[in-house]
Structures are given as C-alpha cells and as structure tokens.
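Please see the structure below; I have some questions.
Omission of a single protein chain aside, the complex is shown with its protein chains in their original locations.
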Amino acid sequence: MRSASFARLVLCGLGGLAVLVTGCGNDPYPPSDATSKVLYGSFVDAPKSLDPAVAYSQREHAITGAVYDTLLEYHFLKRPLELIPGLAAALPEVTDLGGGRSRWRFELRPDLLFHDDPCFELSAPGARTRAITSADFAFSLARIADPKVGSPVVEPFSNVEDFQAFGERLAARRASEPAFAALPVHEQYRLVGPIAGVSAPSDSILEITLARPYPQIKYWFAMEFSAPVPWEAIAWYDGEDGRPRFDDHPVGSGPFQLTRYDKRAIFVLEKSANWYGVRHPEWRAPGATYPSEGEERDRAAGRLESAGRPLPMIERIEMRREKEDLPRFNKFMQGYYDNSGIVAENFDTVIQNGRLTPEMQALGIALDKEISPTVFFLGFNMDDPVVGKGVDAAARTRNRMLRQAMSLAIDAEEFLRIFSNGRGLPAQSPIPPNIYGHDPDYRNPYRQPDLDRARAILARAGYPGGVDPATGEALRLTFDSYNTTTAGLIQHQFYTNAWKKLGLDVRIEAVTYNQFQDKLRNGAHQIFEFGWGADYPDPENFLFLFWSAMRNSTNGGPNYANFSDDRFDALFLEMKVMENGPERLAKIREMIAILEDERPWIELMVREDYLLRHGWLANVKPSGLSIPTYQYLDIDVEQRAERRRAWNQPVVWPLYVLLAVAVLVVAPGIRTYLKERQ
Amino acid sequence: MMGIEAYMVSNVGTLLLLAGLGYVARVVRRNRFWREAASELWRRRRIALCVVAVFFVIALLDSVAWKGGVPEDAVGVLPNAPYSLIDRIFLDTTEASYSAPFAAVEFYGGRPLRKPGAHPLGTDIIGRDVLYMALKGARVALLIGGLTSLIAIPLALLFGVGAGYFGGRFDDFVFFLISTLQSMPGLLLLIALVMAMGRGTVSVCIALAVTSWVGFSRLSRAETLKLRELDFVRAARVLGVSEPRIIVRHVLPNLAHLIVITFVLMFSGHVLSEAVLSWLGIGVDGSWGQMIDGARDELSREPIVWWNIAAAGTALFTLILAVNMVGDSIRDVLDPRTQGEAP
Partner (left out) sequence: MGAYVLRRLGYGIGVVLGVLFLLFLLFFAVTDPDDIARKALGEKVPPAVIEQWKQNHGYDRPLWPWQDFEENLLFEHYRRMLTFDFGLSDADDSPIVDRLRSGMIPSLALTVPLLILGLGASIPLSLLVAFFRETYIDRMGVFLCVLAMSVSMLLYIIGAQFLIGKVLRWFPISGFDPDLLLLPRFLALPLLVGVIGGIGADVRFYRTAFIEESTRDFVRTARAKGASEARIMTRHVLRNAMIPILTQVVLAIPFLFMGSLLLESFFGIPGLGGITVDAIQANDFSTLRTMVFIGSLLFVVGQIATDISYGIVDPRVRLK
C-alpha cells in the first residue's frame, strides 16, 4: 500500500517534468520579436570602455562603430579598402603649406544631429538633441590630447600642430591651479586655448594643420577616435549621483543608438531617427546609401542586389554574451543567432578545406570569407645573445643562420591545416594582402619549409644536429608565451616539435600575462608568438614594427623583436611619407629583402575571417578592420521564423525511457522491501 | 632544479614512495587492529581497490624514466631526453591530426593514418594518442591528490595537535587562524593563491593544501583535547615523559585512523578541484582537467569529436569513484562513530 503511493509520487514527478518540457521549448526570445527585423548576434568578452577616444579593440568597436559616425569611412564592398565621405560632404582638400606642413580641410554635411539624450538639457532647457558643428570635432581631438583621458592614439595625432603641447599645457595648468582643475573639461579646453593645428573657422568647416608629413592621418578620420562628441555628454555622464559614466553611456551621431547596455549580458542598438541617412534619404549620401559598385564576387554573392537602397535596413541589433563555444555555435545552428560571429580561436569544422560541408549548405547556411590585414608571427628577441643580433661579426652570422634554420622548420601550411582547418594564408612577409606593398607572387625563401636545408644551415652555423658545442647537448631555447590555456599549449607544441626535428630543445614557458610583460620589458624573452592587426590599410602600419624608434626594450614601442638596422630605418623614414607609387614600392621591396635575410620574425600566417550566416541574412562582407557594418545588413524575417520552427522540435522519447528506467530501478527495491517486512 | 634532471627527482620520488608503502605494509601486518581493518576493507571493496591499484601502477610506470634507448628517427623525440616507460610504449604513435578510435583514416580530410587502427581511443587535434594522454593523466592526478595531502595533513596536525595539546595562546592563535581561513570562500581563496604564486604543479598543490588543512586541523584539535585528558596520557605526563615523546608515542598513534580516513577523502576533493582550476586556465599541465577543458569545445564541432573528452572524463570519474568507494569503506571500518558524515 505504502509502496504504491511512492511509485505514484515518482510517476507524477516525472510526468510533470514531461509536461514542462513539451510546453517549454528552447526559444530564447520573446514571441513578440519574431516578426521584426532584429539582428541577433553574440559577443565573447565584455567591452571595457565605450569612450570613442579610448576604445581600441574589436569588441568595443562593435558598439562604438555603430554609435559614432566619422568624417570619412570605408567603402563597403571595394577592396583594397577605399575611403568615402561620411559626416564630411566630400573627401578633404589637402594644401601643402611648405616645410613639410600641410592643411586638411573638411566640409561637414548640413543638418547633422546627435542622438536623442537627456544630457542636452545642459545646452538648452528641454533640448533632447542638437546640431553637430565643427567645434564638436575639435572637442574630440582635444580629448585625445588630454592626458587624463588616456587615449592610446596620442602618438599618430601628435603630427597635428601643437597637439602634444596642448596636452602639456593642460596638465601643467591643472597641477598648478586647483580651481582650474575643478572646472568642466570643455571650459578647461577653452581656457588653455585651442590646439593650433585644429581650427573651426565656421560651424561647417574643420581645418587640421599637420606639422610633419603624415599622409596616413586621413585614415584616423575614418576611425571613431575622431568622431564628434558633445561636451554635454562628458559633463553630464560623470558617474556621480546615479548617472552612468560616459564610458558606459555613449552619445553619438551614428546610424544606431545604444538603448540597453549590460556589458556582462547583452547590448541593444536601435536605429537612430536622428541619423542623416534616416532624415535625409533624398541626399543619397555615399555613407547612407547601399553602394552600386563592388568587386566581381560581390555580384555573384548577391551583395549588389540592394544597390541604391537607403540605410540602415534593419531596425534593431541584439548582441548577447556567449563565453563558451558550445552554446554559441549551437544557438547559431538552431537559428537563434543570425551569424556565427568571427570565431577567433576555435575553428569549427563545419568548414572542410575552405568549403562548407554539404549538410550545412542544405540548411541554407552561407560562408563569407575575407582576408584580414592581421599577420601572425614568431618573433625573436634581437637583444638576446643566442637568437638575437649578436655582438660581433661571427656571432651575427651564427645567430642569423640559427634564425634562418628555425624559420625553415616551421610549416605554416601544416599549422593552418591542423589548427584552422586550412583557414588563413601562410604569410611570406609582414605585409598582408589588401595592403599596399603586398606582392602576391613573392615567395620568401626562408618560409618554404625544408628540413634538410634547415639542418644544413644549422650545421654551418655551428650547431650540427642542433647540438650546442658549448655544452655538448641539444641547444636549449625558451619559447615565451602568456597563453596558459590548454589550446594555446597545444599550438606552441607544434612549433617546438618542429624545432625538435632539427635537434633543438625549445622549452615552452607559459607564464601569466604580467610575467610575460615583465620578460618583454627586461629583454628576458627569446622566442615569442604575436599578432598584429592593422589600424589602417597602409604598409607603414606594419613596417614600423621594425623601426628602431619603436623598440620595446629601449623605447617601450611595439617593436617587440627589438629589431634595429640603420639601412632599414633610413628606408622606413623615406617610405613613410611617400604617396603610393613605383618609388614607394621599390623602398618597400628593399625593406622586405632586409627582413627576409635577417629573420627577426618567422612570418606565420595572415588571418582569414570566416563568417557563417544563415540564408535569411543578406549583405555580409567583413572588412578585416574592426569596423561594424550593421547598416548594410538585411534580414528575411519570414524565412527565419519558419526555419527556426522546423529546426527546434524537441526530442521527447528519452523522457519515457528515463521513466521506464526509474521504474525498473525502484520496483525490485520495493519488492525486496515488502518481502523482508513480511 | 632543472639542472639535476627532472627524471632523477621522479625516480627518487618513486623509490621513496615505494619504500614508504613497504613500511606502511609492515606496520599494517604487525598490528592486529590494522591487519583486521585491511582484510575487512579487501573483503568489502575488492573491485575499487583493484581499480585504484591499476591507476597507481600506471602512475608508477610513468614515473620511472631514463635517458636514451630512443631510436634516432622517432618523430618528435629528442634522443637524450628522459622518457618514462609509458612514453616508451607510445613512442612514435603521433598522427597528423584527429582520428577516431580504431580508424584507418584521418577524421577530417580522410588521409590515411601512419598507424591505422592502432589508436583505441583515437587521437587529439595534433595527433597525440588519446589513450597515451589519458594514461599520463593518472600520474598527475595521483600527484595532485597525494602531494597535496602530504602537505596538508602534517600542517593540520602541527596546528591541530599543537593547539589541542598545549592550549593557551597557541590554541587561541590557531583557532583564530582557522576561523579566518574558514570564513573565506574556499574556491576563491584557492584561485587567489594560485594567481599569486603562479602556475605549476607545486604551487597548485600548496594552494590546495592551504585551503584544505583547516577542516582536519579542527578535527585533530578536538581529538587531542580528548586524548590529553585520558588516563594513559596523564600517567605518562606524571611519569615525566617529555612532551614531544608523549605526542609521538601516545597522541599521534591514536589519531592514525583519522589521518588515513582524511587522506583518502581529501584525495578525491583535490583532484576534482584541480579540474575546476584547469577550466580557469591555472591547472596542472597534463591533468585530466586540462584534457577536459581543451576538449570541451570539440563537442561543437560537426561531426562531433567526442573521444577526447570521453576518455578524460571516464578516467577522472573511474579514479574518483574508486577512491570514494574505498574511502567510504575505510571510514566505516576504522571509525564506525562518524559513519556517513560528510568530510
């Protein structure tokens, strides 16, 4: 009797679970959103700061790039990347002022507005927005110069006349006058006087004067650093009295406005009614109209079908945080994310040999590929006595040959095959494709893997069979890394195993990021792995990684290999200021030839971004730079709803199996119990 | 340390361990209480004890290492490097990339394998035999569980017995220390310690020990308080036996059963904690936790690579289950009073 009631209880419990499951389903979104043009995506790492003067990584640009509009921007489809006017009415007029100085004159579009925000109450009571003037751009540039903001791009903007001096004046006055330091920052900037190289002769004209030749400055005006920022937002969003900080509450002028921001869980961007493209579609402005020109492959991929339509085409963007691969990819496969996002470390094998598997194609999933201007390499510390430059002629030759041999041992193609399923290109030089100076036919003789040749060079260098004559044992080197994850360790073992084949004993020292940075600073590293992504599509942005003025050990710059070569430096300084042309190309070739022989780097690969997307999402083309292009996207909402339904029918039968098993386990127990009682 | 060759340390450690085990076996054989407890344990948990023994033997095989004896042309092998017995057995079994258990071709791409059908558990992303990796994990797990307990238990005894026996200021201090450590969230303290000390087997073991000695210290303090008041201890004191001698002769032997129980119960906790540390990227190289962490994303591959995580998960589960079963029975046999109490 008693046992029967137990059994009934168990059965009821499991039955209740069954009802719960069938009635529940796995749709993570409210049903009301099923019919609107909402883009569903994911992000991995929480953004740090959304201040456009500070934000400097892809995860932050995914928001700031949509919220802040810039004077110039890149053409959506054309490759190599090409600048088009954004908030500016046209590309800037450049006047040579002599002595290396130049003036860049931007004309703003009329009738530009910031996003709606309560902070504009500060300028006029009841105001929710206001017009953007050239003074707002000047304010943004002053913020970059302000040492308190801590912008990471002071160095390139220092080519603007008086830029650094302005920052110094500001800091000095703040230190000496506490009353001044207490003023709102826009007052401080006004009192310290404008930056001489930045002037706003009228509300619609912005003039930038460069003290030195730096043609690359134009690219910085296509990045959010120089986007207009209202002084009201800085004054209002200070984190006091329950107001958020400006870092977490952007007020911009772009096609989308940030309406919800929980950096650990979700952010929501909504189409802004104040954007010039929305208010004035009749302008057919190049930044607010879908382009009608592109590459040949764009036509084949259907990316030109939206030509001429006003932007943006979607209403809302919802990005949810997914730290783990399994949930992220699974939700994509269930249709709950429209694209897979660029999966950086883990390469999903839905792609085989660069193509989608037939199963995936049958689901209507598409694959978009784009070469990213990001180059990965193994670097040698050129200050190191064994693998570095060497103190005398004999050491120089010996060490160079060691580097050459080690370079010959690394098979980048095999690496790509194993770790990224063939995704990416083996790099031949530091300059990746789509960057001026990249030669698609160039084959670096030390990057064609050849173990026999490597062994021969190693023997000639004085390490026959990898044996160090000083100790009589295998030459011991260290591979320094701050990637302590298991996946990272496995990749590092690929390199060290390759060198083992030469007889070299390379030990991996995976330390914390802090300890790694310490090693870099103290020059205690020997071999390291690194990647460099372009800020802008110019070879200067890659070759400066070998410029002696950027040496990490002496100058704290990003030349982590601590490479220095007088001939290279001279060539670099000339190349830097040249316009693209045969002369510049010749200099670049010469520089690459130096690197080819000296081998401060073992160039590994150029990243290739693969984006998986569902058939209902149109107009996806990654640029390789961290610039979001949400405004170009389009979504077929009906197709999405239908496929989601079809793909997400729960499998219920295991529940009944579970039930049966539970009964089978419990029943004999009850029987034995009853028997024992009797 | 690296200069005197890791394999020497490993071999010496193995010898010491075997010697220690021999000594324990001798004590157990001579003492009636322990002898009966051991045979009772064997009667109750034959399978679990055998499983633990198998893991132990695998770990021993992986600890005995020497140089040389490796063919010159073996792929990815340095001729002079120390290689353990396990390493030698699996020498030259590396493939280019993934292969499924007993497969003849590569999992993706379908190129023929070097050793078709020779990988009973398949290979991982860079072609290492998964069985080999799983076997090597046994040594790491036993090292984590064993070394940590070897640090934590003496520490706990030092403070616990000391506080219980001597009382007074020292007792106050120990009690304060215990309260302080116990009030800190265990896992967070563990993580903070590893982050502060840096990665590595030893620092992980020390951190685990620091966060786990407290419980046993409390227990041994309470036991010592009781023992101190017993007649034979009092008598020894009256007879003028020195205090260290009383502790070694009379107090510690009466704590021995608690030590054994704690050792076994701590063991599985440590190995499971290490798995969590591995997930956070601060675990011990070569552990099953690391294998699981490295392999969990493979479940999102299509088709799924399941054998890697399955092998590591099964190995971890089997060892922990066996140790837990043994631990349960040891407690029942040695200390019926605390039967079933959570460690």
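In this document, chain identifiers A and B correspond to the written order of the chains, with residue numbering beginning at 1 in each.
Here is the rule we use: a contact is a pair of C-beta atoms (placed from the backbone, for glycine too) under 8 Å apart; a residue touches a chain by one contact, two chains touch by 3 or more.
This is a predicted model, so every value here is computed, not measured.
Checked against the hidden chain, the listed residues B:8, B:25, B:105 or B:187 yield one contact partner: B:187.
Remark: the omitted chain is touched by one listed residue; of A:82, A:96, A:293 or A:324 this is A:324. Within chain A, the residues in touch with the undisplayed chain are 2, 6, 20-21, 24-30, 46-49, 56-57, 147-148, 150, 152, 154-155, 239, 245, 247-248, 262-265, 320-324, 326-327, 330-331, 334, 336, 512-515, 517-518, 556, 558, 648-651, 654, 665-666, 668-670, 672-673, 676. Within chain B, the residues in touch with the undisplayed chain are 176-177, 179-185, 187-189, 191-193, 195-197, 268, 272, 275-276, 279-281, 289, 292-293, 296, 299, 309, 313, 316-317, 320-321, 324-325, 328, 339-342.
The working rule: only the chains that are shown with their structure count from here on.
Residue ranges on chain A touching chain B, taken from their complex, read 324-326, 328-330, 333, 346, 348-350, 352-353, 357, 359-360, 414, 417-419, 421, 473-474, 484-487, 489-490, 493-494, 497, 500-501, 503, 505, 510-512, 515. Listing the residues of chain B that touch chain A in their complex gives 75-78, 80-81, 96-97, 108-109, 124-127, 195, 198-199, 278, 281-282, 285, 290-291, 293-294, 296-297, 299-303.
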